[in-house]
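Removed from the display is one protein chain of the complex; every other protein chain stays in position.
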Amino acid sequence: MARYILQRLGYMLLTLFLIATFSFFLMKMLPGSPMKAEEKLSEAQLEILYEKYNLDDPVPVQYINYLGNLVQGDLGVSFQLNNQPVTDLLASRIPVSAHLGFQAMILGTILGMLLGLVAAVRNNSWIDYTSNVISVIGISIPSFIFAGLLQYFVGVKLGLLPIAFWEGFKHTIMPTIALAIFPLAIAARFLRTEMIEVLGSDYIVTARAKGVTKGGIMFKHGLRNALIPLVTVMGPMAVSLMTGTLVIEQIFSIPGIGEQFVTSVTTNDFPVIMGTTLFFAFFFILIILVIDILYGIIDPRIRLAGGKD
Amino acid sequence: MDKEKLNKDLFVPAKPDENESEQIQRPNLTYWQDAWRRLKTNKGAIFGLIVIVLIAVMSIIGPHFNDDGVDDQDLGLSKLPPRVQGLESIQWLRLDGTKTETYEAASVDAAKDRIRQRFTQRDDEFITYDVKREGDGSKDSAKVTGYYHIYEAKGLQDEYFWFGTDTLGRDLFTRTWYGTRISLLIAFVAAAIDMLIGVAYGGISGYFGGRTDNVMQRIIEILVGIPNLVVVILMIMILDPGIIAIIIALTITGWTGMARIVRGQVLKLKGQEFVLASRTLGSSHPRILSKHLIPNTLGMIIVNTMFTIPNAIFFEAFLSFIGLGLQPPDASLGTLINDGFKALQINPHIMIFPAIVISLIMIGFNILADGLRDALDPKMRE
Partner (left out) sequence: MEKILEVNDLHISFDTYGGEVKAVRGVTFDLKKGETLAIVGESGSGKSVTTRALARLIPSPPGRIKQGEILFDGKDLAKLKEKEMQQIRGKDISTIFQDPMTSLNPTMKIGNQIMEGLIKHQKMSRAQAKSRAIELLELVGLPNPTERINQYPHQFSGGQRQRVVIAIALACNPKILIADEPTTALDVTIQAQILELMKDIQKKTESSIIFITHDLGVVANVADRVAVMYAGKIVEIGTVDEIFYNPKHPYTWGLLGSMPTLDSTEDSLIAIPGSPPDMLKPPKGDAFAPRNEYALEIDKEMEPPMFKVSDTHYAATWLLHEYAPDIEPPEAVKRRMKGFAQTGAGESKEGERP
C-alpha cells in the first residue's frame, strides 16, 4: 500500500511538473505576455517583474528560476490587480469556492443517494421512472442553463431569493442548487444501478435464506456493497464542481476562484491564469489520489491486494 | 385412472417426428439485427434518436426558412419577442409577439404608469392592460399586467420572428439553427477524431502488449492525470479562437477514454480461441486487428462515441459561455446562450430557445447512448 501511494505521488508530481513547464513556455509564446505587451504594464510592474523573474536572462535560466519560485509556493503577481501576489489572491478566493462546492456536493450526493436508493428498492415503479427522468435531465442539461432558469424564475419573477453576490446563507441557496444538480443525478443513477445489481447477487439470497429481514437485506448487505463503487464517481463529480464553479460563480457574481479565473482570462492576466490552472490541476490530481486510496480502505478485497504488494 | 377411456390403439411405439426435438424455437438473428431489435423496444432511446434526427435536420434547413441572414443586424428590430402564426391565441405559450410586465402599486393608474415607463411608451396605444387586483390606495394593493404589442408598435404587423430577435435585431430562429449546426459540427468532428486516435492507440497498445503497451500506458496515465478543463483552456489560449481551436482543444486529451476502452477489449479478445485460430492460419497483424479485434470492439466504440458527442457539445457551450469559445460573428449554441444570458432579466426569450435546443440535444444523445449500451451489450443477449 505504502509503495502504491508513493508511486502515485510520483506520478502526481510528474504531472504537475509537466503542467507547470507547459504553462511556462505557453506564457513565453502568448501574445500579450510580459515580454511582448509592455504597454499593458506600468513601469512599476515591469520593474517588479524584471527584478523578480530576471526577464533579461536567457529562457532556460528564467525557467529554472520559475520552477524554483514555484517550489517555494510563489506563483508570481497579478498584472491587473495592483501587483497582488497570486497566492494571496488564491488564498482569499478558495474558501468561498470551497464553501459553495462543499455545500453543493453534500446536497447533491445525499439527495441523489436517497433518490437512487428508493428507485432501486421500488424498481420499475413510478418513483423509479421519475428518478430516471431526473437523472437524465440532471446529467444532460448544463448547469449554467439551470442557473439561468433559477435566476430568472426564482430570483427575477418570484423575487424569492437574491440573484447575485455572496452575503449570507440566502445568497448561497440558488448557486448551491444549480451546482448540486449534476452530482445529484450522477449519484442517483449510479446508486440505483449498483443497488439493483447487488440485490440480485447470490449473497443476498444467502442472507435471505438466513432469515434476515428486508431492512437488514437493504442496508446491512445491500447498501454497504453498493456504496463502495460510488467512490469511483466522486472524481467526475469533483471535476464537474470545478467546471461548475467557473460558470456558476460568474452567473451569480460570487467572489470565488472560478469567477476570478474567468475575469483573468478575459483580461489576459497571465500569472493569475497560470496560478489558477496549476491549482486546479493540483486539486484534481489530489482528489483522484484520495479516491483511489479511499477505495482501497473501504473495500476489503482491494485492501488485501494492496497489502500483498 | 379411468382405463375405459384410454384407446388401446395408442399404446404402440410412436413414429418419430422429424427433428421435432431439435426444432429451433427462436429466429436466428445476427448481432446487429438483435441489437436493433432490442433498441427498438427501448422507447427512451428511440425518442432520443428521433429528437437528434429532427434537430440535425433543422440545423441544416432551419437557417433557410426565411430570408434573414445569420448576421443581418437591424437595431430597429432588436429584442422582439417570439411570434408564431397560429399560436398567437394560445396565451400560456407566449408566442404572440407581446412583451408582458406585471407591476404592483398603490392604484391601478400608478401601476399602468409604471408599465408604460417600462415599455418606454408615452400613451396606451399599443398596450393592453389586465387588472388583476383593484387597489385601495395602500402600498402595492393594485396589480396590473400589461401587454405591449411591440410588432404593431413598430409597424411590423405582418412580420413573424418565430424565436424573436436578439439585442442587435438578428433573427433568432436563423441564428439558433445555425448555432446548432456549428455545435453539432464541432461535436461530431471532435468525436470522430477522438475515435480515430483512441481506436488506433488503444488497438496498437493492447494488441502488441509487452513493452509497447507499457510505454503507451504510462503516457496515457500522465495525460489522464491532467484535468481536461485545464488543457482545454490552455490550448484555447494559444490558438486563435475559433472552430478549429475548440476541436483541437477538445481532442487533445479526449481520446484517452476511448484508447483505454479499446485496449481493454483488445487485451481480452486477443487471448480468445478465434484469434489464436486466425493467427495459426497465418493471418497478418493488420488483418487480425481489422477483421477480428476491431469488429468485436465496435459496439463499445459506438457507445463510447455516443457519450463523447454530448460531452463535446457541453464543453463547446461551456467555453463559449465563459468567453473562450467562438468569437462574433460566429455563433454556436454556447455563444447564443451567453448572449441571451446577458439579456435574461428583461428579454428571457433570447436565451430560452438555444437553451431548449442544447438541452434536447444533450438529453437525446444521453438516452440514445444509454439505450445503445444496453442493446449492444452481449451479456444481455438471450
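We call the chains A and B, going by the order they appear; numbering starts again at 1 in every chain.
Quick note on the criterion: a contact is a pair of C-beta atoms (placed from the backbone, for glycine too) under 8 Å apart; a residue touches a chain by one contact, two chains touch by 3 or more.
The shown structure was predicted, so the numbers you read here are calculated from the model rather than taken from an experiment.
The residue touching the chain not shown here, chosen from A:17, A:203 or A:219, is A:203.
Across A:10, A:95 or A:300, the residue that sits in touch with the chain not pictured is A:300. Annotation for chain B: contacts to the undisplayed chain at residues 1, 3, 6-17, 20-22, 25. For chain A, the list of residues touching the undisplayed chain reads 201-203, 205-214, 216, 220-221, 224-225, 228, 299-301, 304.
By definition in this document, only the chains that are shown with their structure count from here on.
Averaging C-alpha coordinates per chain places the centre of chain A 24 Å away from that of chain B. Contact residues of chain A toward chain B in the complex are 11-12, 14-15, 18-19, 22-23, 26, 29-30, 136-137, 139-142, 144-145, 148-149, 151-152, 156, 239, 242-243, 246-247, 250-251, 262, 265-266, 273, 277, 280-281, 284-285, 288.
Against chain A, the residues of chain B that register as touching in their complex are 44, 221-222, 225-227, 229-230, 233-234, 237-238, 310, 314, 317-318, 321-324, 337, 340-341, 344-345, 348, 351, 355, 358-359, 362-363, 365-367, 370.
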